[in-house]
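Written below as structure tokens is the structure these notes are about.
Shown here: the complex without one of its protein chains, the others still in place.
A, B and C are the chain letters, set down in written order, and residue numbers restart from 1 in every chain.
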């Protein structure tokens, strides 16, 4: 059963140096503020897994929490580059960043395999792409019925999955709706699960398009209103498009980035305790 | 785009002798009346595919439409045997019935592979079970990452999938909710799709737990109120448990069965035209 | 002594089955006796027990017993309803079900199960319903409970067909087959309880229900049944267990007859 706790306590208890950590949320419901707490608690040597690294991983990578990134598309959506991600890959700043790179289809199926307790998933993918030769988590299998060769990707089973959801009830059952991405798969593939929510409610009234993750597959729930900013939580907040644009300037320069993180993330420590 | 038509026209156009036909609905939303129309139109040599044959396939098999059954559990739920199914397998009455038999997990994954345009699916299943040796649609694959051996099942891609849903709009978009079984997978795995619905509405208002199958993956929609009887359509009808019990008596004897079918299925031809 | 009992042997079997769920978090439930036992457990020893039905209903809290694994009330009262591929892949196969509950047509001494076919002399083979979810429940549930009425036609010396594996050919066979769950830990019948020998995995009589003799169980078993050094007698059903069970069954009957 999920424990309802503070973000500080949850990260302190669940995320350890060296862990494989998956913060998921496909454009919608990105658990940005949980990422900030991981930064504040100065975790190191994390393997960060995420289909679309987005601003949250740009920030975490720029603050040096990661030694490896597993991903499929690392840009600032509709804006341009993720400058901290690029600086880490291109210049090893602030620390070297190893990369395991996939397509979206491959990453999604890696989570599916992880959630299903399978060691791999099968897809039609990567044919002719240079990606296949650069990753030891991409291989092939032969169909035992048709003899056809297909792509195989290794399962992802993070030590910790972190997602943001609209709400949870007092028993820790979690409800989310709108664009659902791979959050269910990330949660079910992980050993430990942290969910930040907009609010805790007495009862999860049914909502069209919503899914519920039962309390007993979640380790901790932390109320973090606005926890997806600059992403959004349908029904609660809207996407801060201006911030995505502003991030391009903030993140382009190492010092500007460091100052911004210090001012907005590191110093306000305890904001969500 | 789906054509909205009568059940008679839909079956006449979509279901041909010798086809692989999948009528799905897991306890809930079983398309029984579509099965009756297939009986009335005297289709022959069908390969019937369905996880739980239930009364609808007992009736179709007893009327001689099938030459093969692909399934995973063939009983009258909570009541006992499917007598027409047994008579066909045990005594080849009215015609011999070939069987390809799976577990639920295997059948579900066969549909998933079919819906995904993959030739097979991987699961942890059938280990030590005698089922594996009796089916040429069960095999093994070896994980290219771990070397572990897993079960493989061949994809199912029916010529026609038939499901019952709560409603459709005038454009042929289909909405269903409650227990959803493998209907989405059966529909997406099939070459042609027939959906019977409780009603046609102007707009599909969102319903918690509902999914929508877009019109362009459906071939024909036929309004057939009560089309799941003795199964049910959540929000419209309730399960006729008494009929499931009564069926045990009706179906036990060949003549009683034939009379009942004649009276309730064959003679009321055109009831749903 | 049987005459003086205030409960039936089926009630004893159900109560014993419910008790076996006292420590479970999640139970993958088949229809019939397993469902009755699981719902009884939720109303007695284990109010937080999460019931998972193969129709995809997770955390169902039915007010009366369902007649099928897809009754509307299961969906209406569930915490979540998921598609059938998901319930088998993401939930059962992923090891999220502590206990799996299986019935059987035939069971052998290693708690292997046949629900597929029984050959008959001078007649066509008897066709049974088949596997359903059982092979993978038997493989993946943390542990498996088997419940079935005791008779020599059920507990047979050799299975003509293995649908779902208990301990296969004995100790080490589950591991060899790659089956992750612990396998059957109890076979609960209307006469008593058998458990696998820790060393050989052969079913051993460890408990008889009140009023049942060891000899009766031996006679109802199609192989020379091993008997534990000390055979306990099952605690009789408490008034509360019986009251809750009978109330549940009465309300179920009323509800389902009213509906049809």
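To be clear about the criterion, a residue touches a chain if its C-beta (ideal position, glycine included) is under 8 Å from a C-beta of that chain, and two chains touch if they have at least 3 such contacts.
Computed from a predicted model, the values in this text were never measured in an experiment.
*Asks:* Can you pull out the displayed chains that the omitted chain is in contact with?
*Replies:* A, B
*Asks:* Which one, B:95, B:201 or B:217, makes contact with the chain that was left out?
*Replies:* Going through B:95, B:201 or B:217 one by one, B:217 is the residue touching the chain not shown.
*Asks:* Can you say which of A:169, A:185 or A:198 touches the chain missing from this structure?
*Replies:* Touching the chain that is not displayed is residue A:185.
*Asks:* Considering the whole complex, not just the chains shown, which residues of subunit A touch the missing one?
*Replies:* 26-28, 51-52, 71-75, 77-78, 81-82, 85-86, 89-91, 101-105, 108-109, 111-112, 123-131, 148-149, 178-182, 184-185, 209, 232, 234, 238-244
*Asks:* To test your reading of the contact rule: which positions on subunit B touch the chain that is missing from view?
*Replies:* 115-118, 173, 184-185, 188, 211-214, 216-217
Criterion: only the chains that are shown with their structure count from here on.
*Asks:* Which of line, ring, star, complete or other matches the graph of chains that touch?
*Replies:* complete
*Asks:* Go ahead and name the chain pair joined by the largest number of contacting C-beta pairs.
*Replies:* B-C
*Asks:* Based only on mean CA positions, could you tell me how far subunit A sits from subunit B in angstrom?
*Replies:* Subunit A and subunit B have C-alpha centres separated by 39 Å.
*Asks:* Between subunit B and subunit C, tell me the centre distance in angstrom, where each centre is the average of that chain's C-alpha atoms.
*Replies:* Centres of subunit B and subunit C (C-alpha means) sit 28 Å apart.
*Asks:* So which bits of subunit B are touching at least two other chains?
*Replies:* Where subunit B meets two or more other chains at a single residue, that happens at 123-124, 148, 209.
*Asks:* Send over the residues of subunit C in touch with two or more other chains.
*Replies:* 89, 93
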